[in-house]
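A protein chain is absent from this complex, but the other protein chains hold their places.
Right, chain A next:
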Amino acid sequence: MIQVQDVNHTFLIGKKGKEKKVPVLKGLSFEVEQGEIVAIVGKSGSGKSTLLHTIAGFMSPEQGSITVNGQETADLNETERAQFRLNNFGFIFQNFQLMPGLTAFENIELPLKIKGVSTKKRKASVKQLLQKVGLEEVADHYPNELSGGQQQRVSIARALITNPPILFADEPTGSLDSETEQDILLLIQDLNQGLGVTFVIITHDEEVASIAHRKFKMHDGELVKGGAPYAI
């Protein structure tokens, strides 16, 4: 489903004219199978978020290739990449990234609006999904009227509304208390088993990583175990 081959990337750090090249991804190669939950774990600054951004097409790696469902993402222009994301990816962010001016219902509806789905179909899909994530009661609430757990559920529902085959979750429980964290993790597992959605989870939390079928540990831009590149 996702093939990452020999991906390298560097950031330029420092003042203009005195920039320093800092490698953030060093020859990464791995694959993610359909229906898997894959966790990419590592400390802050290990390069796991950059890896997610390159796979999601927010940035292009300097070297190497990333293929999703047979499509080389680097071959797509910005518009095509946006369309590709709309059809193939869903995103769950640490700080939920909900639109503050939209209700829970409208936030979930947003990707379908972007896709150009008719109002009638949209309403039906959102209602169904609200039921699935247990948010019917708060559908008309704005994000600031919701708890952290509810906001993350809205975020998950928004990611799922277009039925994407792959969901990226960047520290999905980072802003939640431990009880709510368990609820969200259970929901992710349910969705993976019930809908067959592939999850790529970026986390520094081993407990979150524990729900994954496979874990990749990152350190200084490399996949490592005891200093050597590895995948469990």
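As a convention for this text, a contact is a pair of C-beta atoms (placed from the backbone, for glycine too) under 8 Å apart; a residue touches a chain by one contact, two chains touch by 3 or more; residues count from 1.
Here, contacts and distances are computed from a predicted model.
Quick one: find the hidden chain's UniProt protein name among "Methylmalonyl-CoA mutase C-terminal domain-containing protein", "Redoxin domain-containing protein", "Transketolase" or "FtsX-like permease family protein".
Of the names offered in "Methylmalonyl-CoA mutase C-terminal domain-containing protein", "Redoxin domain-containing protein", "Transketolase" or "FtsX-like permease family protein", the one UniProt assigns to the missing chain is "FtsX-like permease family protein".
Touch as defined at the start, partner being the missing chain; which of A:47, A:61 or A:111 qualifies?
Of all options in A:47, A:61 or A:111, contact with the hidden chain holds for A:111.
Which of these, A:17, A:70 or A:101, touches the one chain of the complex that we don't see?
A:101
Which chain A residues would touch the chain omitted from the figure, given the whole complex?
Contacting residues on chain A, toward the hidden partner: 53, 56, 58-59, 78-79, 82-83, 85-87, 89-91, 93, 95, 97, 99-102, 110-111, 113-116, 118-119, 158-159, 162.
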